[in-house]
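I'd like to ask you about the structure that follows.
Every protein chain of the complex appears in place save one, which is left out.
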Amino acid sequence: MTTIKELQKEYAEFKQHRDWEKFHQPKNIAMSISIEASELMELFQWKDNVSIENIKSSEDLMRGIREELADVILYSLSMAQSLDIDIEKAVEEKLEKNKERFDKETSKEITKELEEWNSS
Amino acid sequence: MTTIKELQKEYAEFKQHRDWEKFHQPKNIAMSISIEASELMELFQWKDNVSIENIKSSEDLMRGIREELADVILYSLSMAQSLDIDIEKAVEEKLEKNKERFDKETSKEITKELEEWNSS
Amino acid sequence: MTTIKELQKEYAEFKQHRDWEKFHQPKNIAMSISIEASELMELFQWKDNVSIENIKSSEDLMRGIREELADVILYSLSMAQSLDIDIEKAVEEKLEKNKERFDKETSKEITKELEEWNSS
Partner (left out) sequence: MTTIKELQKEYAEFKQHRDWEKFHQPKNIAMSISIEASELMELFQWKDNVSIENIKSSEDLMRGIREELADVILYSLSMAQSLDIDIEKAVEEKLEKNKERFDKETSKEITKELEEWNSS
């Protein structure tokens, strides 16, 4: 199994071999993440919220999603590495924060509000 | 060390406990990834491509980057899990594809073109 | 009635009075347009495709949409002006191009494909 650190190391080498660190500055990589996220989103454009099963049954769509998701994660891991951010720890901490922020009561209120919208 | 699969498992439980799987459909999560990526980008808005050292010396900026990056990755891992995409493998494959696509010659051409723009 | 050119003139003065032309470079403004578009999109996040009537009946939502749409257009007009792009003409030409690209047959095929997805 490839770990996050191995993927980061491999991508760092990819940049070094091409002498591309100079272009991969955080501002530019933030743009890259956003651009790739938009390409991922484009795959769902005009479609209603179709079922997981239908999405999975389309080979073309799945291939696109897989590639765009990989791009988003690749650039995100690259930015984390450039800035010495321990990304597993950062994700873990954000998850804990979300658990506190969306406690039982708050979650129920959000659910109720969204259900009202979506049944309207 | 937390692995990707552990983070995905923990986030899946977060959704289940709140009965939020119904909102976390792939189209909506694609929008979420894009929105979080945009919030990350906003932190670099108006600033020129400032040095890594300067970014790292700003505690506020680093806290923001860390949180937004975590959000991007959290939603991306969540989508991968919903659609049974082995994300380590997908990233690994994309990296191999990039290595082939940006071979020595192509990379040099891109570098040359960008250097011309950036010195203009 | 305010025309596009009047809005552009007024916004140009807004930037000049604050000595902000130096920050409003095309790359930065492209980021701004994308960030504002994302804030607009966030207003529809988690909601299904709800009816026009329901959206219009929510004062809060309408106020948000109105403001974010205005931001998107303001920055877009600003970029057009900086680069001497006649934006009415550009929009008019794009519309003509779309009419040709999406001729009767092509449009029908797209409609059919999307209807299949959305009824699945």
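A few remarks follow.
The letters A, B and C name the chains in turn, as written, and every chain counts its residues from 1.
Throughout what follows, contacts are C-beta pairs under 8 Å (C-beta built on N, C-alpha and C of every residue); 3 or more make two chains touch, one makes a residue touch a chain.
Keep in mind it's a predicted model, so treat the numbers as computed, not measured.
Although one chain is omitted from the display, it touches the following shown chains in the full assembly: A, B, C.
Of the listed positions B:K15, B:K47 or B:K99, the one in contact with the omitted chain in the full complex is B:K47.
Considering the complete assembly, chain A touches the hidden chain via residues 23, 28, 31-32, 34-35, 38-39, 41-42, 44-46.
Mapped onto chain C, the footprint of the missing chain covers residues 1-4, 7, 10-11, 14, 18-20, 23, 25-28, 30-31, 33-34, 36-38, 40-41, 43-44, 47-50, 52, 55-56, 62, 65-67, 69-74, 76-77, 79-80, 82-85, 87-95, 98-99, 102, 107, 111, 114.
One chain of the complex is left out; on chain B, the residues touching it are 31, 34, 46-51, 54, 114, 117-118, 120.
We take it that only the chains that are shown with their structure count from here on.
Homomeric contact chain A/chain C is classed as same-residue, with over half of its interface positions used by both copies. In this assembly, the C-alpha centroid of chain A lies 5 Å from the C-alpha centroid of chain B.
In chain C, the residues that touch at least two other chains are 31, 34, 46.
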